[in-house]
Every structure is written in structure tokens, then in C-alpha cells.
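This report refers to the structure that appears directly beneath it.
Only one protein chain is missing from this complex, and each of the others stays in its spot.
Entry: chain A
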Amino acid sequence: MSFQILAEAKKVAKITLIGEVDSLSAREFQKEIERLAVEQPDELVLFVENLTFISSAGLRVLIFAKQKMGTHLAVYMVKPQESVVETLEKTGLHHSINIVDQYL
């Protein structure tokens, strides 16, 4: 008889972004990050399948998240659109963010 044990103690913060993140909406995004940072999550998961636009203001919130939530924070972006991935690559953020097709 086989034995399995699965345990999880990590804290995960999840945010879904829909539509366009520009300098105006980035302020809302940042407030949400600040609110979640209090919980000191280990992982930040961003569901971005329906995110159609992100400017540098939005990217700065991602940098802010990493700085605010601690360097141990693992950031996941689930299903970003091609143009969003390109912006992440141009600015090198793809080195610090895990781009994934799904988060389990």
C-alpha cells in the first residue's frame, strides 16, 4: 500500500487583471498590492489572460510588489497575451517573473 502526503504552508496572493493597466489604473493595482503585502505572501499570482495592455506604470507596480513583499516573493503571470510578454521581455522583467500557462 502506497502512502502519500501533501502539505502546503505557503501563502499565495492572487490578483486577476482584466482590461488595460495604464498610469490611472496602475494606482488601483498598487493599492491592491499594498493591501496584500500586509499578509506577507510567498507567492503572487497574476491571472492576466484578459489583460490587453500594460504600460510601464503597470510594470513599476510589479517591481514595487517585489520590493514591498520581499525578495523571496515568487511572482507568476498566468497566460499573458503576446504583446504583454513582449513588453516584459523588452524590459527584462521576464527574468524575474514566471510566465506560466496555468497555476496549480
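Note that in this section a residue touches a chain if its C-beta (ideal position, glycine included) is under 8 Å from a C-beta of that chain, and two chains touch if they have at least 3 such contacts; residues count from 1.
The definition used in the following text is that contacts and distances are computed from a predicted model.
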Name under which UniProt lists the unshown chain, selected from "Anti-sigma regulatory factor (Ser/Thr protein kinase)", "Multiple sugar transport system substrate-binding protein", "Electron transfer flavoprotein subunit beta" or "PadR family transcriptional regulator": "Anti-sigma regulatory factor (Ser/Thr protein kinase)"
Absent-chain contact - pick from A:Thr16, A:Gln67 or A:Asn98: A:Gln67
Positions on chain A where the hidden chain makes contact: 20, 22-24, 53, 55-57, 59-60, 62-64, 66-67, 71, 83, 86-87, 90-93, 95-96
